[in-house]
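Complex shown without one protein chain; remaining protein chains in place.
This part shows chain A:
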Amino acid sequence: MTSTTRKSTATRGRGGAANTAPPRPGASRVRRSHRRWAWGFLAPVTLYLLAFYAYPLYRNVELSLREYTVRSFVQGGAPFAGLDNYRTVLTDPAFWPTLTHTVVFTAASLAFQFSIGMALALFFRQHFPLSGTLRALILVPWLLPLIVSASTWSWLLNSDSGLVNAALGVVGVDQVNWLTSPGWSLTSVIIANIWIGIPFNLVVLYSGLQAIPTEVYEASALDGATGWQRFWSITFPLLRPVSAITLLLGLIYTLKVFDIIWIMTRGGPTDSSATLATWSYRLGFGNLLPEFGPGAAVGNLLIVMALIAGLVYIRIQRRQNLR
C-alpha cells in the first residue's frame, strides 16, 4: 500500500520538475487560467480552514499572551503580558506533577492499547466461527458516548458499592479506593482509557494485517518458521507503517483526553489524576472566576506537544522513504 503512494508522490514530483522546462508559446496563458481554476477549487477549503482552525488558534495564542480578567474579557483592553501566563503556568507547583501525569497517562495508555489491540487483531486474523460477531462486540467501547462509558467505569470502580471491589472482596482483597485515593486514581483512569482505545487499535491494525500478502506467510511456513518468528520477522516489520500512524493518532487523541478523567475523578483527589487537558479546563472553566490566560497557555502547550509528535512522525516516515 505504501509503496504505491511513494511511487505516486515521486511521479508527481518529477512532473512538477518537468513543468519548469522552458515554456512553449501560448502555454503560459493556459497555465494561468488553470491556476485560477485551481484557486477556485482551493478557496472553499482555505476559507474553512482559516475560519475554523487558523482563527481559533490565533485567538487562543492571543488569549495566552494577554492578561485577561473577566472584566477585560467582556469589555476588551486586556494588557499585553508577553509570556507572563506561560511563566505563571510553568512555575505553578502543579505543573510538573501534571506534566508527569500526562506523560504517564499517554505512555501507559498507548502501550497497552497498542499491544492488546495488536494481540486481538492477530487473534481475529485466524477466522473461526463467530469471529465477525466477536469483533463487532469489541467495537462497542468505541461506539458508546464517552459520558456513558466514563460514568459506567466510575460506578464499577466505586469504593463502597462498585462491582470491582465486590469481586475483589470475594477473592479476599480489601477495599481498594480506585477513584478516591491519590495512589490509585491515575491508574483507574488509565485502565478506563485503555479499554476505550483498544477497538481503534484493533480496527486499524486488523486492516493493516489484511494488506500483508499471504504468500509471504506460506513461504515462511515452507522454510519452517515458528509462529513467534513469523510475527517478529514478517508481521511486525510489514505492519510498521500502519503501526506508526496508529500510534501517532493514538498519541494525539490520548494527550487531549479530558472527558473520561473529568467524569471519573475531576482530576482529583488533590490533582493526583490531573493532566494538562483537565488542568486547562479547570483554569478556564472549572471555577466561578475563570482564568482564561493561564488556561489558554496550558492548552497551547498541549498543542505544541502534539505538533512535536507529528513532526517526529513525518521525519521518521521521510527517513523510511529515503531508505
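Annotations
We adopt the following convention: a residue touches a chain if its C-beta (ideal position, glycine included) is under 8 Å from a C-beta of that chain, and two chains touch if they have at least 3 such contacts; residues count from 1.
Please note the rule applied: contacts and distances are computed from a predicted model.
One chain of the assembly is not displayed; among "ATPase", "ATP-grasp ribosomal peptide maturase", "Extracellular solute-binding protein" or "Polyketide cyclase/dehydrase/lipid transport protein", its UniProt protein name is "Extracellular solute-binding protein".
Residue A:267 is the one among A:208, A:267 or A:293 that touches the chain missing from this view. From the options A:100, A:131 or A:287, the residue with contact to the unseen chain in the full assembly is A:287. Mapped onto chain A, contacts with the missing chain fall at residues 39, 43, 46-47, 50-51, 55, 69-71, 73-75, 154, 158-161, 175, 177, 179-182, 265-272, 285-290.
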